[in-house]
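Left out: one protein chain. Kept in place: all the others.
After this line comes chain A, so read on.
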Amino acid sequence: MAEAHPVGFQWVMEAKSRGATVIHVDPRYTRTSAVADMYVPVRAGADIAFLGGVINYILSNEKDFREYVLAYTNASTVLSEDFQDTEDLDGLFSGYDPEHGAYDQSSWMYAGREHEGRQAEQSGQERETAAGLRAESHGPPIGHDTEKDPTLAHPRCVYQVLKRHYARYTPEVVERLCGVPTSDFLRVCEAWTANSGRERTSALVYSVGWTQHSVGVQYIRAGAIIQLLLGNMGRPGGGVMALRGHASIQGSTDIPTLFNLLPGYLQMPHHRQHPTFDKWVDALRHPGQKGFWSDARAYAISLLKAYWGEAATADNDFGYGWLPRLTGDHGTYRQVLDMIDGKIKGYFLLGQNPAVGSAHGRAQRLGMANLDWLVVRDLFMTESATFWKDGPEIATGEIVTEQCGTEVFFLPAASHVEKEGTFTQTQRLLQWREKAVDPPGDCRSELWFMYHLGRRIRDRLASSTAPRDQAILRLTWDYRLHGERGDEPSAEDVLREINGYEVDTGTPLSSYTQMKADGSTAGGCWIYTGVYADGVNQAARRKPGGEQSWVAPEWGWAWPSNRRALYNRASADPDGKPWSERKKYVWWDPEAGSWTGHDVPDFEKGKDPSYRPDADATGVDAIAGDDPFIMQGDGKGWLYVPSGLIDGPLPTHYEPVESTVRNPLYTQQANPTRKVYDRSDNQLNPSPPQQHAEVFPYVFCTSRLTEHHTAGGMSRTLAYLSELQPHMFVEVSPALAAERGLEHLGWAHVVTARAAIEARVMITSRLRPLRIDDRIVHQIWLPYHWGGQGLVTGDSVNDLIGIALDPNVLIQESKVGTCDIRPGRRPTGVELLAYVEAYRKRAGMSGDRYASMLTKDEHDG
């Protein structure tokens, strides 16, 4: 966190000065480790083993916050008789269907709900469209009659299933898998549990590299299980904090740049699964389900009204027919492969530099070289704008400038200080940003570009009667223009539209609960409703912390409803009293008959803690007075996830897709539902039990340096930052340097099945060899900031990485892989291709030979 988020890290340092213990778990000793109270080196890709070990420690020592767990989680819910665990099936859960590479999830359900489970084919389709999480709306209804055992003794209750699942994740197994000495591991467990419970809370903080694994979602799930067991959710000082990759990445999921979502986490409709408006809305709201998703019809209609205004009417399903549809996998990696295959003709890159910043750089560049046109909007000429004349494939002859047909349009962009708008940060806080200076020359904001592009397209189509053009022609496109040139759309107008308003009067809405399903309200993103309450830009509030309560509700605006901590009903006990005076946050005031406290209560204000819904209640009414997790189908925090995940209801240790280690726990080596693209331009290094894994004997890990920003477009172009880290380098331990004959500051090159890249060697004790399963595993680390443009240039680490994805969200496994490292520089030109090909041959990768999803015990090749 100190490495990639130094400004946010000031709060960790402040907590530390006030007595907090800071523990840092990471493959590499970083600037965070330097100031942590304890640093624990782990093997990259073994995090579920580590966290599973913590879960096992909690459960086998009964360190869970039992009252919290009983009241607020699904620990007592009884599972289907048909459920079988990975511990029973050697690394698979019940229901695996080899044909679809996915699970029939019926047996994962709560007892009596088996019929609600996804079929394997359906589950496989959801993987294609990253729809497994179903927009976080958590699946089918959970009846009030679901069997529970408050004594937690029932062998099929979640608590007991959890206990059995993690029983094998002992400190000794953690040591064997992660390379963490038992004594260190137990110190972590003791510190975490001792600092959690009624009087104390612990926060779990991760940076988004944690998600970049073929089991990325399950990493986070494992952390969430611990935090629920210890009562650290919905309480001050607790939580699972995702440190997003850069400014407003949270905003770009809320108002998404993702192919599978619409604003406010509404699922993107699929052409076959959601043929009608009602089918789509029902997929969002799950009729009969508990919780606030039951009002999704109002959110959806308000969104369509924001898009199409008067043209969206009840008669035409509010324009649902104009919404684009998913037909399958349209994820960023599928797109790149489709470009290589000539299926995609045009590509917009807005502040994105995939030639350096995305996995498998070579595929990215070859894809872009096979387009008709490419638009790059950036502050500087990035590698994605110049690959056609000086990318690495020019040297190898794979791209020939004269033959490259891609027409590249480079459009200079305004930087964040040259335009107005909001950033949404990791805490879901929207902060309004004023324009400080006008952008120079032809530089323009994204808003300007999109608005005027839309305007021009609409002009061109004006006379069209083609149905497909109506979606664009009927859009409301009426933002006020201002600024010196008089052509800059008002960002406040956009924010007002996002907030939502009454269609008749234009009065801004103050809460999403005011959204109507009859077309009388419009709103671009239901969770942002309130940011423009009372016609005031609430995100622009900047009252100093010293002039308001410690929760600082008048600094910016947090979604939803300016709530700073989600699910904060859990900060009070089932009766509505604070768990402790020390951790008081929101509570029930019986005299006033309402919830009150330091933050905006995440609960219906007047709902008494003793409220119990009728048996047939649905939606918000079905949430009991002591159900804090109001977005969940049963109002509970889910230790066990019966539906919503493609790869299993419980996190289980699988090895990374590329690993030097045979999975010590199960025959199944890697995630059996991972998303792979088996093709000759995306070969993956062999891993045990495949043969020839020894050709790539080392583990590599990649991340950021404080001094640079992501793919380097905003830092390698600046002298003051470039001089601080002027050269691409690779960090190795003294032991590995000796083993491979690497010299400090000398050159080395790193090889995978995709590429060989070169870097200067930094020998440092900050990297340590680990003892895994009775042998030494060496890990190397590389920063991913370099490319061919800018003041300081170098090879790109992402060229090393192949495309293998998590099945739930289609994020790439880019934080761990296998490689070889050799002294000296890499070959150049066509010799480089031959060099990498020789490695592939030695690894037995010639021809179409790909690892099967299911691992057999013998060598499979």
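Please note the rule applied: a residue touches a chain if its C-beta (ideal position, glycine included) is under 8 Å from a C-beta of that chain, and two chains touch if they have at least 3 such contacts; residues count from 1.
Simple rule for what comes next: contacts and distances are computed from a predicted model.
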item: Per UniProt, the name of the complex member that is left out, chosen from "Sarcosine oxidase subunit alpha", "Dipeptide transport system permease protein", "Spermidine/putrescine import ATP-binding protein PotA" or "4Fe-4S ferredoxin"; value: "4Fe-4S ferredoxin"
item: Sole contact to the chain not displayed, among A:Ile472, A:Leu791, A:Leu833 or A:Leu854; value: A:Leu791
item: Full-complex contact with the absent chain, from A:Ile340, A:Met631, A:Leu684 or A:Leu721; value: A:Leu721
item: Contact with the hidden chain (one of A:Ala314, A:Leu745, A:Ile776 or A:Val830); value: A:Leu745
item: Listed residues A:Val35, A:Ala395 or A:Cys443, member touching the removed chain; value: A:Val35
item: For chain A, the residues touching the chain missing from this view; value: 2, 6-7, 9-10, 13, 17, 29, 31-35, 705-707, 719-727, 729, 744-745, 760, 762, 764-766, 791-792
